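One chain of protein is taken out of this complex; the other chains stay put.
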């Protein structure tokens, strides 16, 4: 019996994984992958405006609410969630934090990883997270880091869809059909009660990405029917036996 | 019984397909693909220096020799070859030429296409060929072009490896293991008698690309053994059901 | 009394101006601009699949239907439309065609121009049109071209939104609020009877661009309410008296 | 009565704001904007060669001289100046420093911000400052950062002109006519007594940018007269009601 | 006795070579190079506004005046000039025109070539000329083109400085000290009587490029004194024996 395949999503703030790759998570979970979501922060300072507008709000309450939402979303998607609570806006990680992330990477031994776009002038936490993901991937591959542990192979790092893609220099090279798990993604989206204004926005994104899926799979001459899709940019080249 | 899969390589000059994607051709031919190589020219003016250095050489003789070499190479690789003899250095195509290329595309109905890098300051025939490949792919998709014919779907266009990759802005995103068919590629290479100086050059390229294949498939922690490989850059995004 | 301001949209195929800048056209028309849409082709061969699937269809009928749709759309938007019928898939223009376009540019004397993205591997007619737009803008500025005519100033060239923006390297630097004229754009969209599958697609695009408008105008701390928007990329720098 | 508009310039070293956006500062000050210049350092180590060549020079004296020059320049331009004295060559900022910058941003509530180019291989303080400007802009927008304070909207970040623009990948998209305030900019320039070799250099830059202003505003067919100009690159898209 | 070294400048319009590489021409001429300037057009339609504003002007007169100016400039610089009179705005070349350019290249056998930037949205003649220069360089290298003639080696193609460098994506990698021949360049500039408005503009460019020369040759710690310079971008890599 072989071990199940695994995947690891590194998300700067608690909600990012939902909008940007909730479908990929649910789809792979359904296929038997063990998917782990690593949230570096809860987005408690920067992405919880609705909560902060309530009178008498305090940081711990915001974190608690956001954690709960993220856990509900992960559950809806069928993923394990790990929250590191490193503090957002700005996110700043030291050597010990990196080691902690490396521990998760080595434990999961992901078949593929996911994180943010490499550039984001609106949100420096996002691009910083991707830089850290690459750095920790490298450490996890080092035979001399905690010698004796199983080292990491060479998993792909997919960059999931940022908000305002063109401003981030993000270009998807892979479209994934998430139609079979759309209900789960929508359920996860609806867990994000504080960001109601994004529910329909990301539903429209999924519908339009499905149009791209259809076109690139053959268009009006054989394109695959697809109602919802997600797009990803790959950092590393693929290795294949057939084109 | 389903029809065999097909592939189409559009090569500016007679020898290009050998150095740059001979392995991909042989491998897919071996898998049962029907692979067609479309040579727009014989490289008779610009890539036949050795022949021209012979006293009394004339254009028809150069073309004949080069055609023979290309046919031998195609045979070694297991591919059909179509030579259009459009004239090289510079290659210039009119509307009728494009229609002729579209005819080939529609006849082949390729699962994937291959051509040159999109930029090449050393050799404008190369980048022009890729521009034409994209234009003819578009025409072949048009329902109003020769109505009643089967229109083209949305095949990937892979850009094969140019000489001096970095000067061409070419970045491979896909490495293909061609170890099983290396002997056939080497045989095709040796058909190119006028370009002996490139035989070992492209053997070394294949060996070094194999190193890249191993690294990207896992490196020292699970990388796939591979002795010879080829690299390709994709123009269009992929559509998948699993990452 | 000063002359009304003017704008010129150069569209490769009959429907492009509707999806991509119908809002900008209607908005400026409503402000008193005289907006001219120059359609180089009807998209008769490449963008009329639905018509071609009808038995016994012929080229002239397709053109007639598409022209009618385009005229209806232009009318809904409040623009003048000029159709040159140059033939699509591929579009190919000679010196006389360019002169004809220059004549239109000089007649209109546009305050700003609009055309396609500069790169489009799916549709080479699009990028070719933009290249021609730049070339004809240059000719229209030449004092020695038809001396005595009023030469062109230096209007901005806005690139309107292509399909699959990230694949085209298109990056919007300007978002226009088209909420006040959304009904007119939707009416123009519904004139495109043969491309029903795009009606909702481009409605979703407009809704999501409105989200970008709100964010870039201040977000949750002062962002302007906006329900529908369009995005544009500028080719030339702006000249201003206040930042 | 509405509050005056405001602008914030974040300058790595004391003199940068003078050469690069002195005209923009003076022009907006004259229009009634309250312009604040935030100098992170005095450029005391890296941009004060002339002082250091004097025998017996010490760090405090250099700082005092440079501060005085910067204050004189700010006065000539009509701007408030805030000097943080964080140390240059290299500039290194910690969390507390960032909070201090955020405090200034929130206090000013700028209509627009300005800083350096995003890349500068000659001077890493410059690109680091822009990175910090983006990070602090993000923090200033966070409702959970010092809850209760007025959060920041979404001001444009203009990148002012670096030295050797092409090496920095800097591309201006906005030219500002500074003719009406040129005398004030030249006066500010002349406050920089230690960098006499740059006085005429940046006067020539302003004159040549005016040529660009004229060309882009219409050239020989209606271009606006302009004797001195400055160029800026925008990070974020604009939101407009008219193109 | 060895043959003198040679250089070839391919200029779209008659005046381009003066502003953009007049110093390089004069300097190499003074060193003994035989420098040939190939003007594809006189810039008669597009860059002769001042002449066209004169009443009763006609095309032949404009050409005559422009030719005279160009000849005077070439003489001042010490270069041979060849004018092809192919027609500007737009420049369009056919196969015969290319062959004619190849003839010049082969006759000159240049040690290095010069032409325009690769992108120019303001002036498509410029970028088209560079594309043609690369194409003709390739043809000139072909052993099968006019067999028996001496084929071309692999000369560098330097792109000289365009107007509004940043808009053209032009990045200089080589600065040439033209101080010893500045008088000759200024004399050539003053031959361009119809473009008086550019005399001081390009003098300022040369002075500011000298500042870049000084900085890159050592700055305040050993930089070479230099009063006037020109910048160039190289297309091809250099081959050297010492770094």
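By letter and in written order, the chains are A, B, C, D and E; residue numbering begins at 1 in each of them.
As a working rule, a contact is a pair of C-beta atoms (placed from the backbone, for glycine too) under 8 Å apart; a residue touches a chain by one contact, two chains touch by 3 or more.
All values reported here derive from a predicted model rather than from experimental measurement.
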Contacts of the unshown chain among the visible ones are A, B, D, E
Of B:73, B:205 or B:226, the residue that touches the missing chain is B:205
Contacting the left-out chain: of A:139, A:168 or A:205, that is A:139
Among E:6, E:156, E:195 or E:208, contact with the omitted chain is made only by E:156
Even though one chain is not shown, subunit A touches it at residues 95, 98, 131, 134-135, 138-139, 141-145, 147, 157, 235-237
Missing-chain contacts on subunit E, rising order, are 7, 24, 27-28, 31, 112, 141, 143, 150-154, 156, 158, 172-177, 212-213, 215-224, 226, 231-232, 234, 236-243
Logged for subunit D, residues touching the omitted partner chain are 44-46, 48-49, 52-53, 57, 59, 62, 88-90, 92, 121-125, 167
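The rule is short, and it goes like this: only the chains that are shown with their structure count from here on.
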Contacts shared by subunit B with subunit D include exactly A, C, E
What survives as touching clusters without subunit B is one piece
Comparing contact pairs by residue number, the option in B-E, B-C or A-C matching D-E for over half of them is A-C
Taking each chain's centre as the mean of its CA atoms, the one lying farthest from the centre of subunit D is chain B
Between subunit C and subunit E, the Cα-mean centres are separated in Å by 37
Residues of subunit A that touch two or more other chains sit at 49, 122, 167, 172, 212, 215, 220
Among line, ring, star, complete and other, the chain touch graph is other
Every chain pair meeting the touch definition is listed as A-B, A-C, A-D, B-C, B-E, C-D, C-E, D-E
